[in-house]
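A single protein chain has been omitted; all remaining protein chains appear in their positions.
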Amino acid sequence: MKRDVIVTCAVTGGADTTGKNPNIPVTPKEIADTVAEVAAAGVTMVHCHVRDPETKKESWKKEHFVEVVDRIRDQGTDVIINLTTAIGVMVDFDSNDPVGLDPVVTDFWRPERRLEHIEAAMPDVCSLDVPIMNYSDSPYCNLPEHVRILAKRVREIGVKPEIEAFDLGDMWRTQAYIEEGLFEEPPMIQLCMGVKYGVPATTRGIVAMCDMLPDNCVWGAFGIGARQMPMVAQSVLMGGNVRVGLEDNLYLRKGVLASNVQLVEQAIEIIESLGSNVSTVSNARKALNLRIQ
Amino acid sequence: MKRDVIVTCAVTGGADTTGKNPNIPVTPKEIADTVAEVAAAGVTMVHCHVRDPETKKESWKKEHFVEVVDRIRDQGTDVIINLTTAIGVMVDFDSNDPVGLDPVVTDFWRPERRLEHIEAAMPDVCSLDVPIMNYSDSPYCNLPEHVRILAKRVREIGVKPEIEAFDLGDMWRTQAYIEEGLFEEPPMIQLCMGVKYGVPATTRGIVAMCDMLPDNCVWGAFGIGARQMPMVAQSVLMGGNVRVGLEDNLYLRKGVLASNVQLVEQAIEIIESLGSNVSTVSNARKALNLRIQ
Amino acid sequence: MKRDVIVTCAVTGGADTTGKNPNIPVTPKEIADTVAEVAAAGVTMVHCHVRDPETKKESWKKEHFVEVVDRIRDQGTDVIINLTTAIGVMVDFDSNDPVGLDPVVTDFWRPERRLEHIEAAMPDVCSLDVPIMNYSDSPYCNLPEHVRILAKRVREIGVKPEIEAFDLGDMWRTQAYIEEGLFEEPPMIQLCMGVKYGVPATTRGIVAMCDMLPDNCVWGAFGIGARQMPMVAQSVLMGGNVRVGLEDNLYLRKGVLASNVQLVEQAIEIIESLGSNVSTVSNARKALNLRIQ
Partner (left out) sequence: MKRDVIVTCAVTGGADTTGKNPNIPVTPKEIADTVAEVAAAGVTMVHCHVRDPETKKESWKKEHFVEVVDRIRDQGTDVIINLTTAIGVMVDFDSNDPVGLDPVVTDFWRPERRLEHIEAAMPDVCSLDVPIMNYSDSPYCNLPEHVRILAKRVREIGVKPEIEAFDLGDMWRTQAYIEEGLFEEPPMIQLCMGVKYGVPATTRGIVAMCDMLPDNCVWGAFGIGARQMPMVAQSVLMGGNVRVGLEDNLYLRKGVLASNVQLVEQAIEIIESLGSNVSTVSNARKALNLRIQ
């Protein structure tokens, strides 16, 4: 069992959820303010998407990312900053002809475009999803050619990629990418548990994923929805890091809307009740061998 | 451990492999002749693709499927016939611009078209793949809307679908499809082990897949390439059925090209050495609750 | 994951631990008072040994057990009472000649004698250990003949046996005892995790034990020492009940001595943080099909 647990808070996410929970931060300032709060509550890392202040929906404007990162750093918040790159990878079929011969493919981006905000904002860490999978009944396609381009570029600029795996095949693929030499030591792996339809967020699911972890990696796991806190406990019990936050789960308990701080507090309570403790930022920086300071 | 094991031979497949192993049957007559040979060697079921007699590459002409099935039945071969439906589901990106904004999607079919040869040939069983996954570095996309249409139509015409699962998420999806009531009892599930990048063809891989099997299903597993015979043994040890054949593996042992009959003989030798035996066709028909006679 | 979790507190135990933690109750009155406290804190069941008020060491005097049970019932504490029967089963070799030809076997009791206090005190539940194992470097020998006699007699008098299993072989043995018809439905099974040298108190250990659970049983698990709270979380995550208390663990956290109430509170906090809740006594009575009222 891990003693020193890196706790990440995924504060806002990109799904159209702001109407369901008013605690989801929207503007760069709200996001940076939330980051300050969860850092004060003890988190080691924050994972951020950004939102359009008008529509409140996911945005990919690099100026929003830059503003979030600049505000976090300017306000002196001691936290590791992790930005998403999961954009432009859904294959959307024509909704008027979902079973048609000629799907209209939209929103599929060159990998270079997926890194513009990273190169502009220079976070410590960015996500790097590896699956091709069913996600919300649409193909979620991280083409291997794209993953390789993303991995090489973030290595050049010194941003640590957090590999996100959603099923056993992604673990196998990750092993192959590691053998190709794509990543600096140690590889950093996030097990995304309970996304329909990937690995379920169960004990047996996480054991099967862990059976395929490479040696000497830094890994964690998170669960979606009501499986968020169970996966906090399960990951700690298996020796992993944890992630909570309103991106993955809107409720503190059945029927009770959560805030990011409340989810962080509950996660830390679980971690400590199991005899572990939260990693400091500086210990986590060392463990992850981060290059951005 | 299973006592009565259904042995399937996948005699030809659709990959461009005929240049690598001359024992792969090409014409409908060659395929039907091979089916007679493997039936004589003891198999319970055959899984067939068809090939263009000229190019030797995969064909989807329904007349080839009809000829294969008619020949098998006319020659009186006692075997369960299982035809593929895995066509028109690859999303191929423009090879000149593999990382482009505007992928050219080809070869994506309406589900109705994927069943034309099934409705014409009326086999006992047809495959029904469920994954959206990375397959040979391309997205292999069985859209849920399509799977549902395929499942409903084969149920109407009385052909048993063999659900093919490639990773844990497919097992979860299969459970959901079963809850939707898509399939007649018992569901028939094939665990496809070792396809890059799905579940690896290992003991731990098959245990993780079996942890998610629904109650009262008929299931089997097969492995790709050099993992074919290990997965025969592993599936029998876990209580499942088996599949061998030149579709999945070209070699009898390292450096020695196989024939379908040799692969079947080796599988049966393993099954019997483990204290089990090969199911008769009539027992398998009962176990699977087949409707075509 | 289980929603309705039976929480047991093992308040005192039989090991020579009172010098290490002053919160361990000794006299029947102290034990009954502790039971009242942990019941107020929310436990569903208490597991009791008794101690000699003078020596503070384990006692097997039936009057102590009777006094404990009577006090609990007289004071109106709403809790399921579970008494130990784990006595007279150590094979102790001559400490002056530990490797001698002629071990002196002491303290090995007829099973009838092991039930005298049960028949006198008539608790709801009593433990029924099944292992022959190494325990503190001595053979802990629950001879099958004895187990059968114990099981039959407690069934006659209406006390529910809680089968205690310490390793995979005990699970197999339990399956055999169930097939012999020794137990009323549902069998009640306790997985004792982390006792040296049985199954380790790990995620993989509990998964392996759960792989061998009989259908339709009521089961729980507990861990020893610092593994107590991790096994609370792990059992809940696997769908089981939990046990805490000073019998199994003396510390709230490293270096901080616990009280029974504190351990119960921490367990309940974990259970609720995982989205489950503590079973009421009356629901647990129904689930266990208890006969003593």
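A, B and C are the chain letters, set down in written order, and residue numbers restart from 1 in every chain.
Keep in mind that, in the parts below, contacts are C-beta pairs under 8 Å (C-beta built on N, C-alpha and C of every residue); 3 or more make two chains touch, one makes a residue touch a chain.
Since we're looking at a predicted model, the values are computed, not measured.
> Indicate each shown chain that the hidden chain touches within the full complex.
Contacts of the omitted chain with visible chains: B, C.
> Which listed residue (B:Ala15, B:Leu257, B:Leu274 or B:Ile292) would be found touching the missing chain in the intact complex?
Hidden-chain contact among the options goes to B:Leu274.
> From the list C:Lys57, C:Arg110, C:Lys152 or C:Arg291, which touches the chain that is not on show?
That would be C:Arg110, which touches the missing chain.
> Check the options B:Ala15, B:Val66, B:Val207 or B:Leu290 and report the residue that touches the missing chain.
Within the whole complex, the residue contacting the unshown chain is B:Val207.
> Per the definition of touch given earlier, which of C:Ala15, C:Val66 or C:Ile149 contacts the omitted chain?
With C:Ala15, C:Val66 or C:Ile149 as choices, the missing chain is touched by C:Ile149.
> In terms of residues, what is the contact footprint of the unshown chain on chain B?
Chain B touches the chain not shown through residues 1, 203-204, 206-207, 226, 229-230, 233-234, 237-238, 253-254, 266, 269-270, 272-275.
> In terms of residues, what is the contact footprint of the unshown chain on chain C?
91, 93, 98-103, 105, 108-111, 131-134, 137, 139-141, 143-146, 149, 166-170, 172-173, 176, 196-200, 204-205, 207-208, 211-212
Here is the rule we go by: only the chains that are shown with their structure count from here on.
> How many angstrom between the C-alpha centroids of chain B and chain A?
36
> In whole angstrom, how far does the Cα centroid of chain B sit from the Cα centroid of chain C?
51
> Could you tell me which residues belong to chain A and also touch two or more other chains?
Touching at least two other chains: 204, 207.
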